[in-house]
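Here's the structure, in structure tokens; my notes come after.
Apart from one protein chain that is not included, each protein chain of the complex appears where it belongs.
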Amino acid sequence: MIRLNNDYNEIACSEVMAALQETTPCSYPGYGADEWCQKAAQAILAQLGGKDAEVQFMIGGTQANATLIGAALRPWQSVISADCGHIFAHEAGSIEYTGHKILALPAQNAKLTAKAIAAEAEKYRQSGEADYLTEPKLVFLSSPSEYGTVYSKAELAEIRRVCDAYHLYLYLDGARLGYWLAMPGCDVTLADLAVLTDAFTIGGTKCGAMFGEALVLVNPALREHFRTFRKQTGGTLAKGWLLGLQFYTLFQNGLYFSLARRADELALQLKAALRSAGCEFYLDSCTNQQFLLVSPAQADFLAQRCIFEPLGTWPDGRQCVRLCTSWSTAPARIEALCHELRQLPRA
Amino acid sequence: MIRLNNDYNEIACSEVMAALQETTPCSYPGYGADEWCQKAAQAILAQLGGKDAEVQFMIGGTQANATLIGAALRPWQSVISADCGHIFAHEAGSIEYTGHKILALPAQNAKLTAKAIAAEAEKYRQSGEADYLTEPKLVFLSSPSEYGTVYSKAELAEIRRVCDAYHLYLYLDGARLGYWLAMPGCDVTLADLAVLTDAFTIGGTKCGAMFGEALVLVNPALREHFRTFRKQTGGTLAKGWLLGLQFYTLFQNGLYFSLARRADELALQLKAALRSAGCEFYLDSCTNQQFLLVSPAQADFLAQRCIFEPLGTWPDGRQCVRLCTSWSTAPARIEALCHELRQLPRA
Amino acid sequence: MIRLNNDYNEIACSEVMAALQETTPCSYPGYGADEWCQKAAQAILAQLGGKDAEVQFMIGGTQANATLIGAALRPWQSVISADCGHIFAHEAGSIEYTGHKILALPAQNAKLTAKAIAAEAEKYRQSGEADYLTEPKLVFLSSPSEYGTVYSKAELAEIRRVCDAYHLYLYLDGARLGYWLAMPGCDVTLADLAVLTDAFTIGGTKCGAMFGEALVLVNPALREHFRTFRKQTGGTLAKGWLLGLQFYTLFQNGLYFSLARRADELALQLKAALRSAGCEFYLDSCTNQQFLLVSPAQADFLAQRCIFEPLGTWPDGRQCVRLCTSWSTAPARIEALCHELRQLPRA
Partner (left out) sequence: MIRLNNDYNEIACSEVMAALQETTPCSYPGYGADEWCQKAAQAILAQLGGKDAEVQFMIGGTQANATLIGAALRPWQSVISADCGHIFAHEAGSIEYTGHKILALPAQNAKLTAKAIAAEAEKYRQSGEADYLTEPKLVFLSSPSEYGTVYSKAELAEIRRVCDAYHLYLYLDGARLGYWLAMPGCDVTLADLAVLTDAFTIGGTKCGAMFGEALVLVNPALREHFRTFRKQTGGTLAKGWLLGLQFYTLFQNGLYFSLARRADELALQLKAALRSAGCEFYLDSCTNQQFLLVSPAQADFLAQRCIFEPLGTWPDGRQCVRLCTSWSTAPARIEALCHELRQLPRA
């Protein structure tokens, strides 16, 4: 049975596995002071359109989010996030554990809007209660979002303008960045992110690596003693070259994006088949995650053919389920599944 | 040049590499809900002499220490550690970051003594100032210690008695556990640790794994919501089976200990050669780390033949240096080095 | 001009001032180890219907809330509060600063309902995601609420049942407790609170004292090392007897409630006059705080006759304002204001 529940259920792409294997006789300095981390950072920086930045390699996404946010904020400052944002809804209070409040705003298409951010920042500014309220200081976006939707370049630019007007950091969680930048019609590049954000992550765990996230620190204010803080929060890998080598492998020649592109194509193929079969979608996603609202009969049908991620029952009795392709999804199996979907029960 | 500066400079033993490679076509549930984590836990639990415990897999040592300690303590409680303890001296304030004070006691042979622990606990009890002092609640040991020394079973039993008398948790950081339990003459076993401690780690990173530490939670009070807290502190690996598989490979058939035993033997061979050459040792270690006090001429001689870890200059002008074997050290290269050591300058 | 903006704008009732003055030649042990703290605790405990409890004196309300909550929770646990709750909306992130998330639920009449609490707790229980979510562990109520509304005994009993069912602590912030328990028709007593909650505060600052809150710890689990934690968070007053003496003065003979009763009566007198004058109320309050929705002309009229607390502009252009009586409000001035209110412009 094909596992479509998430995009982190296989170990790593063959190129990454081979690169790791090749280092077996080699020894390296620890904690990221190795050649691979340097080469990987260079490979990423080379794609930032000349923008100055620093790359730090992190082990996982929750760790990357909490470390960046904890390092960026003073104690009385808070984070603006969509209420479906991963840091608010799925990371066990990791941001609050660092002492910071999250100001959760109702999401639209699982995204924050520039307007909502501006309204929140303006409410604080107008309140006359700066002594009794946390100071909003950082905007947390994820793209693709929790539900596969993405920000357009124009949307990001508008959010950037709001952030500038209210002195807010803009941080983008790119745990699935590849599936965004590689999707058909995407008008955003790594170089755009280096201009538009203060920091962003390039997710490896879900995009072909064994594990790891590259954190790009664009704003120099966010770089200060970052490595000390990463150690303090337990997030520094002793064998740092493992991260550098993986990202070098993925970024030296475009592999990161080609893996993601194929996964997006398979997701769109699946989406078309589902739509033809009469399925309803929770939100319209063009990336590797697709969210359906299905009847019990449809859920049963799917459950016999693939492993999906159940996301609970709607008031009308329908279930929301996630189907997710990834760098590891076999095209032939998606094709077969699409074929079978013609038999999907109506509602 | 042979790299003897530390024991985490190569990727992983061939068995671990092969096991990881073999999973390339497989897909698994995430976050540790996979079969390998279960099998690895069973393989470890089977060696605890029937003692009930829970095994949680962690990514690294600093993370394991801070997560266990942060989960175990109430806000006003503190940790007793040797002043050379890793959590006090080398982890960038990770314990204080969780809000807890470390009561650092002068080490003897890089170790805590039962007597010193009892004195500290008794000082608190007698102080009459419980309202103004943190409550000592957890004793942190590492064995092997920062300087390669180890605790005997009798020493641990004595410390356990003190911990019982003062209601202290006993936690042992076993980042190099294999090099201890496999060393000639060691009278401690995993089963002993399950009886004598409340929790301990079995280090993988430095003992043959690519990365990872197995945290054995013996005391049920330390197990409550541990996985939630690990997520909250950013320490839960999405592809949890990577950790399970590695520990299963190392523990299903004794590989963990056989790798360590060879490294210890090489270290003792090196120690003997150094001693014959007239070298002075900082402390007497029978594990894979050896600490020398060397003259500038001796340091130069060594630096031409191996990469060592410099640990600073002593008041008498001598340098302290660490030479460290590991699971990956080639016997032939140690033999060659030993041969050359006959030419080591005197002082 | 009469100051009706809040209930903490005068120093203290004459009895408290006299009691403090009388101690001028006396000297006392520090940090609460004095006779007045003991007597005050006894005077309060005597009104708890025989229920065992411990009383700790705190300096202020934000401190009391954060200290109680910080002491009660393990790191991964969270607080359920109304979204208008003081800890969520007006205390500058003080709970998040202690590392805990607040799960903010939409308020009804500025209150939490048993149903909403149960739904939140059940959502967590059903989620199957205990590893990725904070564990709801404490319910925060305030009565009177931020908008002067109160809980009935039946409502509290229902909430208690939910808390028992889901193993939640119930903590009640009684910063204005006197104005609740002394209001006409109140069916709740201190003894009821000792049965129904795990902990609650008896506010002094707003109810006749110079400053101070008495924190009643009913559940023994909440008493452990409380004084240590209070010191650790900077909330222990060196001259602890100042707090004990004030609470003894207020509680030895019912002064606390008689002061509050008069303030409630004045508030109801004012409410009646406002209603007669055609004023609209935001919510129906029977305690010392009254919240009006007024037109600009009405706001101008009021502003010439009293100092009120402006709470912002509603979408329909009306302002929300708070008028607040207290232990210090002069009846004659309220009478005069009521008389003038006959001239209040219509809308």
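Labels A, B and C are assigned to the chains in the order they are written; within every chain, residues are numbered from 1.
The criterion applied here is as follows: a residue touches a chain if its C-beta (ideal position, glycine included) is under 8 Å from a C-beta of that chain, and two chains touch if they have at least 3 such contacts.
Because the structure is predicted, anything quoted here is derived from the model rather than measured.
**Q** For the chain that's not shown, point to the residue among C:A43, C:A66 or C:V139 touching it.
**A** Touches the omitted chain: C:A66.
**Q** Based on the whole complex, identify which of A:G49, A:P75 or A:G254 touches the chain you can't see.
**A** Counting the whole complex, the residue in contact with the absent chain is A:P75.
**Q** Sort through A:T228, A:N253 or A:T313 and give me the one touching the missing partner chain.
**A** Candidates A:T228, A:N253 or A:T313; residue touching the omitted chain: A:T228.
**Q** With the missing chain put back, which residues of chain A would touch it? List them for me.
**A** Residues 31, 70-71, 74-76, 99, 130-135, 224-225, 227-229, 231-232, 236 of chain A touch the chain that is not shown.
**Q** Under the stated touch rule, tell me which residues of chain B contact the chain that is not displayed.
**A** With respect to the unshown chain, the touching residues of chain B are 75-76, 78, 90-93, 96-101, 129, 131-134.
**Q** Of the residues in chain C, which ones touch the absent chain?
**A** Contacting residues on chain C, toward the hidden partner: 3, 6, 8-12, 14, 17, 20-21, 23-30, 59-67, 91-94, 97, 205-206, 210-211, 228-229, 231-239, 242, 328.
Quick note on the criterion: only the chains that are shown with their structure count from here on.
**Q** Which chain's mean C-alpha position is nearest the mean C-alpha position of the whole protein set?
**A** Of all chains shown, the one whose C-alpha centroid lies nearest the global centroid is A.
**Q** Rounded to the nearest 5 degrees, how far is chain B rotated relative to chain C when their C-alpha atoms are superposed?
**A** Copies differ by a rotation of 180 degrees.
**Q** Can you compute the centre-to-centre distance for chain A and chain C, using the mean CA position of each chain? Integer Å is fine.
**A** Computed from C-alpha means, the inter-chain centre distance equals 43 Å.
**Q** As a quick test, compute the distance in whole Å between the mean CA positions of chain A and chain B.
**A** Once rounded, the distance between the two centres reads 34 Å.
**Q** Quick check: what residues of chain C touch more than one other chain, meaning two or more?
**A** Answer for chain C, listing residues that touch two or more other chains: 75-76, 98-99, 131-134.
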